[in-house]
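Can you keep this structure in mind? I'll have questions shortly.
The complex appears here without one of its protein chains, the remainder shown in place.
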Amino acid sequence: MINKIVQSMAEATADIRDNAVVLIGGFGSIGQPNALIEGLIEQGAKDLTVVANNAGVGHTGLARLMEVGRVRKIICSYPRTSDPVVFAELYRAGKIELEVMPQGTMAERMRAAGAGIPAFYTPTSVGTKLAEGKEARDFHGRTYVLEEALFGDVALVEAWQADRWGNLTYRSSARNFYPVMAMAAKLTIVQAQHIVELGALDPEQVATPGIFVDRVVHVPYGEPVVT
Amino acid sequence: MINKIVQSMAEATADIRDNAVVLIGGFGSIGQPNALIEGLIEQGAKDLTVVANNAGVGHTGLARLMEVGRVRKIICSYPRTSDPVVFAELYRAGKIELEVMPQGTMAERMRAAGAGIPAFYTPTSVGTKLAEGKEARDFHGRTYVLEEALFGDVALVEAWQADRWGNLTYRSSARNFYPVMAMAAKLTIVQAQHIVELGALDPEQVATPGIFVDRVVHVPYGEPVVT
Amino acid sequence: MSTKAAAETLAACKPWTREEIAARAARDIPEGWYVNVGIGIPVLLPNYIPPEREVIIQSENGILGMGPSPPDDKINRWLINASKKYVTLVPGGSYVHHADSFAMIRGGHLDLCVLGSFQVAENGDFANWTSAGDDMPSVGGAMDLAAGAKAIWLLMDHTTKNGDSKVMRRCTYPLTAVGAAKRVYTNLAVLDITDNGFAVRDLAPGLTFEALQDVTDAPLHLTN
Partner (left out) sequence: MSTKAAAETLAACKPWTREEIAARAARDIPEGWYVNVGIGIPVLLPNYIPPEREVIIQSENGILGMGPSPPDDKINRWLINASKKYVTLVPGGSYVHHADSFAMIRGGHLDLCVLGSFQVAENGDFANWTSAGDDMPSVGGAMDLAAGAKAIWLLMDHTTKNGDSKVMRRCTYPLTAVGAAKRVYTNLAVLDITDNGFAVRDLAPGLTFEALQDVTDAPLHLTN
């Protein structure tokens, strides 16, 4: 019997190595995999490169991971959020690297990684500072830049429902980057609010099929708090 | 009030021009937009290039469109189906052009068209006859070929449910190419089994959001017949 | 241009408020358009679309058919907009993931994107993501939106707090996109960006063309 559900955070976060590229979804405070991040802190991997839309808020979750010194570099689209105090302090002290990337390019680069597309052309950023050093090429009279697939060693996912095959649903805007991050990582680890029986999810509505999921841990934390 | 639902097949198929590239979904006999194809035959556009997975079955739908001489070229992955008699006869008589393309490349090229990606690299077909003349390039030690976006002037879609904003659901494997074809075409025309009230579709389950749909016509034809 | 000239110009007319700028732009959006609204003044825009006119608002974090803020007792805590504020979904709305959301954006399916901006130039260049001294540049989805939407409108103040024009011959800040902006709504004017540069469509009450030119770096034209 296939059973991707694990019983402890230690099992969930096993095998995450130093220097890993960790994909962390969520958008603002919604859908942050904070329990998995706490588990990762406990687990101890360091020198991580994190790919996330924002650079952490307050002192929890991703911000906490940075605060305890585990993140060497962050790749994100929007570091300047309401309260990026941890990131800002580390960054200004030269203790963390920052790579800023357009949000859609970030999403598409991870989708490409998951879809076996090593590189693609995009119109986004052409003629701007963020295209400097990038290979440019014209198609049908418009200029595009080449972007390569962005792989993760690990993806940390927060889902609404999960079954033992790893099929997932999300809730409202908490879906955000997760379906592409789950595809783009070698090891996809999920914290799910609800564990359901195999067959309970509507096959038309599975947002991440289990093929992209390795481990699921039940974390019924309730409602997210916007900070 | 936005209302994409039209009352006649003539309205549905208006503005399809000679020489148009027409994307037709379905896989085998499932999800074929046969009513729209009949409407297109009535409408009269000719010298069409059709993109479809198969080259028509029997004498209905796409096969009929070819039989009445409206198709100049077909781009497909699998012309050799159970009963491609119409296509085979026209093709062997030199009356229709054929371009064979790997099925996944076909789907991804349309997805790229819809997603603003002018071109991408893929490992599919490398080292085969279908890669001849294509630009090849290595990324991280593996060879890939460059494929460009595949746009349609028109997409003909068969859906299960539709609302007046053009939101769509499909049924089981009848989903197939439709979500990407709807994105890839300038004009997306839908025949839907069921018209539902705005708000009746579960927002987590809309498979094609209305932004990709231009016109919907109600065609409650019942169950498909596998031929 | 100077602080003094700007102050005099502003004193001589009745500049539009942020709400009025948003309302002015909202009035110009036809029924049926798919529109993304950015942070800053644009986030106010959906409040001013006439209720009988259906305009479908997209939020790049995967929402198509975004509605207004919910009352406190009806908040869905999994539903926020790109500014991280609670919003609602209208009937007919749906959710997608980020790659599909930006496929809509990059693929040219949005009729309009309304953004705030630091600067805009007469060639349609605009700069809204980072200034020269910014050590924490935050681009978000602005470059994807600028490259992908069929039209870009900018909602912004006409001048900085120091009275410097933000409506320029050429942008001095790092660009968000090249030649993408089509129309600008400021607190002083509505400007179209044409092949000949800025054409004035509308002026704030009491403002003259000449007074507007006095506080504008770029040369202005009258619409035909």
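Here the chain labels run A, B and C in written order, and each chain numbers its own residues starting at 1.
In this text, contacts are C-beta pairs under 8 Å (C-beta built on N, C-alpha and C of every residue); 3 or more make two chains touch, one makes a residue touch a chain.
None of the values given here were measured: they were computed from a predicted structure.
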{"item": "Chains shown that the absent chain touches, full complex", "value": "A, B"}
{"item": "Selected residue (touches chain absent from view) among B:149, B:174 or B:190", "value": "B:174"}
{"item": "Touch with the omitted chain, as defined above, among B:14, B:41, B:126 or B:146", "value": "B:126"}
{"item": "Positions on chain B where the hidden chain makes contact", "value": "27-31, 77-82, 84, 88, 91-92, 98, 100-105, 107-108, 110-111, 122-130, 160, 170-180, 207, 223-226"}
{"item": "Contacts of chain A with the absent chain, listed as residue ranges", "value": "1-2, 111, 113-117, 163-165, 167, 183, 198-199, 201, 203-204, 206, 209-212"}
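One rule holds in what follows: only the chains that are shown with their structure count from here on.
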{"item": "Target chain C, source chain A, minimum contact steps", "value": "1"}
{"item": "Interface ranked first by C-beta contact pairs", "value": "A-C"}
{"item": "Farthest-lying chain, centroid of Cα atoms versus that of chain C", "value": "B"}
{"item": "Distance between chain centroids, defined by C-alpha means - chain B, chain C (Å)", "value": "36"}
{"item": "Sites on chain A at which at least two other chains make contact", "value": "108, 122-123, 170-172, 207"}
{"item": "Of all residues in chain C, the ones touching two or more other chains", "value": "89, 95-96, 99, 102-103, 105-106, 147-148"}
